[in-house]
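Heads up, the thing below is written out as structure tokens.
On to chain A.
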Amino acid sequence: MGMTNAATENILFSTGGATRLSTGSPVGLTLKKTHIWAAWTGWIFTAGFLIAVCPLFAWTIPPYMGPSASAMEVKQFYLDHLFQIRVGAFIGMAASAFYYPWGAAIAAMLRRVENGRPPILTYTQLGAVGVAVFNSVLYFFWMAYCAFRADTMDAEMLRSLNDFQYILLEFEVFPLSLWAITIGLAILLDKSEHPVFPRWVAWVNFWFAGLVMTGQFMIFFKKGPMAWNGLLAVYWPAFVFFFWICAMSSFMIKALKREYGVRQEASTEAYA
Partner candidate 1 sequence: MGAIVRSGVSVVYLVLVVMTAVSWSAASQGFTGTFVIMTVGFGKAFLIGLFFMELLHAPRVLQGLLGLWCVACWAGILAFYMAG
Partner candidate 2 sequence: MSVAAGSSIGKTGGESLETWNNEPKKGATWLRRGRVPGEPGLWILIFGDMALFLLLFGGFMIERAKEVDLFRRCSDTLHLNIGLVNTVILLTSSIAVALAVRAVRIKTKTWGPIFAWLALLCGLAFLFNKYLEWGDLIRGGIIPTTNNFYLWYFIMTGVHLAHVLIGTCVLVYILRLTRRAHLDQAVSIAGLECGASYWHMVDLLWVILFPLLYLMR
């Protein structure tokens, strides 16, 4: 450990390659470090997503227009911003790759809470990761699709496809809420001596689960705060959602650095 490449080479040459390096892995890399990188994916996903949707690129958070825009207005928006929307979709798809490691990491860290019992909460979380990432990925798929041939597409059809983009962005709420409730339950039920996360982190999850719900109602409105460009459909749920992602990321980084949730101890009331 700590040997430079040149030093290694010298040793290899001089002893004919018979020296065994300690682990065979790149010098300095440990499982702990890798896990901490994995925990950072929440922040990376957030940054990538928000950059992809900002006015510089796709312009969907904040939305350029609303459900009451005419078909011509929608088409004009696409015609004027075709390239940047495509770049936004590209960045967004890249960002989406960082969503599932974040989710998987949380499930992995909380798995030991279920030692001694079937890991139902863990598997539920992994299932939720699939649903959520599918949603994120499909959203950027759809954005790319809308922008692919927008110049020759019929305006009404383009408006309709554009509506679906916002439905993808805002309408999947309850599956995420249940995911957060599962995480919260796992945290509250952690009765070990060194819990993975402090108890109050569960309540951050419950807060997210409850408060993001306003977005679920966007399907009923074309004007006002619950329309797909409204306060309660875009801005508030986006704030709550990305706060949750980044907060959980930070809690994980902290826990991994302090080695909480790393020891092999089963919970003290494994059959409780």
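One rule holds in what follows: a residue touches a chain if its C-beta (ideal position, glycine included) is under 8 Å from a C-beta of that chain, and two chains touch if they have at least 3 such contacts; residues count from 1.
Selection rule: all candidates are chains of the complex that A comes from, given by their letters.
Everything numeric in this text was worked out from a predicted model, so none of it was measured.
Put simply, of 1 or 2, the chain that touches chain A in this complex is 2. Those residues of chain A lying in contact with candidate 2 across their complex are 191, 195, 198-204, 206-207, 210-211, 213-214, 220-226, 231-232, 236, 254, 258, 260.
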